[in-house]
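Note that this complex is displayed minus one protein chain, with the remaining chains in position.
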Amino acid sequence: MPDTRELTMAEAIREALAEELSRDPTLFLMGEDIGRAGGVFNVTAGLQDEFGKDRVMDTPISEAGIAGLAVGAALTGMRPVVEIMFSDFLTLAMDQIVNQAAKLHYMTGGQARVPLVIRTGMGAGRGAAAQHSQSLQAWMAHIPGLKVVMPATPYDAKGLLKSAIRDDNPVIFLEDKMSYSLKGPVPGEDYTIPLGVADVKRTGRDVTLVATSSMVQVALSAAEVLAGEGVSAEVVDPRTLKPLDKEAILESVKKTGRAIVIDEGYLSYGVTAEIAAIIADEAFDYLDAPVKRIGGADVPVPMAPALEAATIPNRRQVVETARGLFGR
Amino acid sequence: MPDTRELTMAEAIREALAEELSRDPTLFLMGEDIGRAGGVFNVTAGLQDEFGKDRVMDTPISEAGIAGLAVGAALTGMRPVVEIMFSDFLTLAMDQIVNQAAKLHYMTGGQARVPLVIRTGMGAGRGAAAQHSQSLQAWMAHIPGLKVVMPATPYDAKGLLKSAIRDDNPVIFLEDKMSYSLKGPVPGEDYTIPLGVADVKRTGRDVTLVATSSMVQVALSAAEVLAGEGVSAEVVDPRTLKPLDKEAILESVKKTGRAIVIDEGYLSYGVTAEIAAIIADEAFDYLDAPVKRIGGADVPVPMAPALEAATIPNRRQVVETARGLFGR
Amino acid sequence: MSDVVDLDKALLRQLYCRMRLIRRFEETAEELYKRGTVVGLLHLYIGEEAVATGVCLALNEDDYITSTHRGHGHLIAKGGDVKRLLAELCGRVTGYCRGKGGSMHAADLRLGILGANGIVGGGFGIATGAALSAKKRNSGQVTVCFFGDGAANQGIFMEVMNMAALWQLPVVYVCENNHFGEYTRFDEATVASQPIGARAAAFGLPTVQVDGNDVIAVYKAAKEAVDRARAGGGPGFIEARTYRLRGHHMGDVGFGRRYRTKEELADRWRQEPVARFRAWLLENQVFSESELAEIEATVEAEMQEAVDYANGSPVPDLTELTEHVYA
Partner (left out) sequence: MSDVVDLDKALLRQLYCRMRLIRRFEETAEELYKRGTVVGLLHLYIGEEAVATGVCLALNEDDYITSTHRGHGHLIAKGGDVKRLLAELCGRVTGYCRGKGGSMHAADLRLGILGANGIVGGGFGIATGAALSAKKRNSGQVTVCFFGDGAANQGIFMEVMNMAALWQLPVVYVCENNHFGEYTRFDEATVASQPIGARAAAFGLPTVQVDGNDVIAVYKAAKEAVDRARAGGGPGFIEARTYRLRGHHMGDVGFGRRYRTKEELADRWRQEPVARFRAWLLENQVFSESELAEIEATVEAEMQEAVDYANGSPVPDLTELTEHVYA
């Protein structure tokens, strides 16, 4: 009896964590305020009560140390899932993530394994200003040895997080903070979504919108507007930046001949650049218009609400960019 | 009497530092082993003897702390030039660089200024393996508020470093470790090269090679080979990734109709992606072939010499890629 | 609190005035947050006023401070302008940061207030660097680095203490131990068998633990450390033991009922520093009830002015978005 309920993204993530904690005794969670308090976004609420303090550990405010301990635990038979509260704080743990976790398997000629998940909250929208609003996925995707996951729906979040946890590599799992309350159907049973498989969130013929994380909702709502104007937009969600399912993206663009890539990270040298460059190269002969990119504004995220909102790609931008591709 | 000598890149950098230390009493250098020892690559040799321990400071091994102190000193009237020995170690100072230095001017509404230069050694080629060989310029260029400089010649190094030092923003100055011994003409007098102005290192008609740092030499030598095959390659060196002189790049590509972008950083989500995406978009109607990218291999840099060499873009790859653009 | 009055009256007045202003500022911000006028993340300093006040009044106007995410008290104590601070919290262009920084980034560079910080431990490097700068410039300025008990677990703390001690920098590290880091109790996250000061003592810093709810004790401890630093005696460390009487931030419902009892909170309210100092001033006949009432009225007027100022100020224009990315 596939019992599918409507869950929020936060609930879907919590369910994945709870199910995996039950399934795998080597799994444990660690992070700041994730235990008794249940995390600042309530994602881990109740898990410490259910699984105890050894499985769901509150830590000191020591991002580098936490990530470092997780690497050591992962090397020696455990499977840590670390929460770094805001992705901006990844900056404090970069050596551990990039120089240690990502490279140990390779540097030891395949001896070491680092089955580690780092969950972190990304994105702007909460008036939390420049040090609490970044979307640093481009950095993470740049590093060989890391996998990078960006779920857009509760369903994807649960299935992808389970795959991330069962993966033998370090996986960065980026959760959009504004999407924690997004609702969607989630099966109660165990399921996984493989890393590296894109999902066509809406099919269309005229233009491909490649969108990540919360930008998928933006793309979907733009597609709705465009449909009203007679433009049929296909929305492709890569779901993971690394591995990147470039075949799915290219297949869509080869069909539509037009593409817009949307990601909330800073535009310059960001995720949209990689995807756009791949499309422009490998679908060159199919393109009827240049590949367009919409990213977060190239500014530190400001606090004032109207300014902050202006940093995040929105429906209007997508619609207008799409119109531009059709010379309207 | 414009007295132009042949200097190595290391000497050119040292000369810029010495001249600026003489010119500006608020300038000081800090870093690990840069003083008495003159730095692990001898770049700062003799400067402590000349300017004293207060102006050329040896520090503890504390990358985060060093960068943090530099931010505080920059905020309060000094102009620090920090050396982070290997760019891989930037990972330890990312919070200071990205959350503090890059954002303070903006976050304080323009009150704070952070005139700070971070010099760091990048690139593979010395058998130093995965934690001493990275080229993380894509990360730095992704962050609003940072400027990013990548000199390719001794002449550029001296002129660009002076501009970086005199700039009122944090500037990341990436020095290719294998290029320290590269020789070239350098004027003895004071000159600066503005940040944000590309340099055409060789003119050509048929294909544009956009190359950064040591890849400029690779591109130049590929251009030589191509010339022998009747292909006239133009080599454009952006010199700074941020600001990026996209006009110069586009101008070249609009003339040649073909482009290859070459940078030593990891290919995926790297510098080549941004530049290729810009070209593919803004020169769309001029392109006779897809924009190609050549980056560092998407692997942690291995130690074994033959493997390591295979991670670095080389002449053969550039030549073959160029041939491919002409259907050969 | 001490029962001798050995500080001059003007200073005592200023101490009370600033503490009271901080308290009223925080209550006002809280109120305006509930109405949606103050936006963003809001961390209140209620209960900790004596720390910022006692320390900052031991400083010269051109001395530096670095602050934290819970920074209003530090800025006000150092002489910052409540109008511009409140406007900043409301995201107005007249605010300290033109509305772009908000509570966590308020700064007044002209007053040596190098900024609140959204990164726990974000002030360590900046403060120590400002001290290095002051030493290089031979300016006689001292820097105070405020930080929380939670921040004491960030590694950079130790890195900068090593450098401050090595180079004998004029910096005083002031740990505000308010017993919590977010929703986690002090001793659940921080080794408590040793005082936090032991970490500083390991680098040879003179350290002192002080009742952070006793503004006079704080002032004296700070004065000693600041004077020593200014005289070339190197860095110092103070742990001020206080207590956070509000939740971690406005989103922390029920003032922290997830991690503390009502009784604990009520007990701590009985030791809160503003009322305590007021009672002491009365008891020791420094000021009469009517003199205090007069001070309080000034504070009230200043706050009202700030509210009007903030309310009357425009939000930044959209063109502001791309300004100030580069100097």
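Labels for the chains are A, B and C, by order of writing; each one numbers its residues from 1.
Keep in mind that, in the parts below, contacts are C-beta pairs under 8 Å (C-beta built on N, C-alpha and C of every residue); 3 or more make two chains touch, one makes a residue touch a chain.
Here the structure is a predicted model, which is why all the values come from computation and not from measurement.
Counting contacts over the entire complex, the absent chain touches A, B, C. Touch with the chain that is not drawn comes from one residue among A:105, A:177 or A:258, which is A:105.
Set against the missing chain, the residues C:25, C:64, C:96 or C:203 yield one that touches it, C:203.
Residue in contact with the omitted chain (choice from C:53, C:66 or C:153): C:153.
In the full complex, chain B touches the omitted chain through residues 32-33, 36-38, 40, 58-62, 64-65, 88-89, 92, 126-132, 297-300, 302-307, 310-311. Where chain C meets the chain that is not shown, the touching residues are 153-159, 162, 165-166, 188-191, 193-194, 198-199, 201-204.
Although one chain is not displayed, its contacts with chain A can still be listed: residues 28, 54, 59-60, 62, 64-65, 67-78, 80, 95-96, 99-100, 104-115, 144-145, 147, 168-169.
One rule holds for everything that comes next: only the chains that are shown with their structure count from here on.
Put simply, the C-alpha centre of chain A and that of chain C have 37 angstrom between them. Centre-to-centre, using mean CA coordinates, chain A is 30 Å away from chain B. Listed for chain A are residues 88-89, 92, 129-131, 298-300, 302, each touching two or more other chains. Across the assembly, chain C contributes 97, 99-101, 105, 117-119, 122, 155, 325 as residues in contact with two or more other chains.
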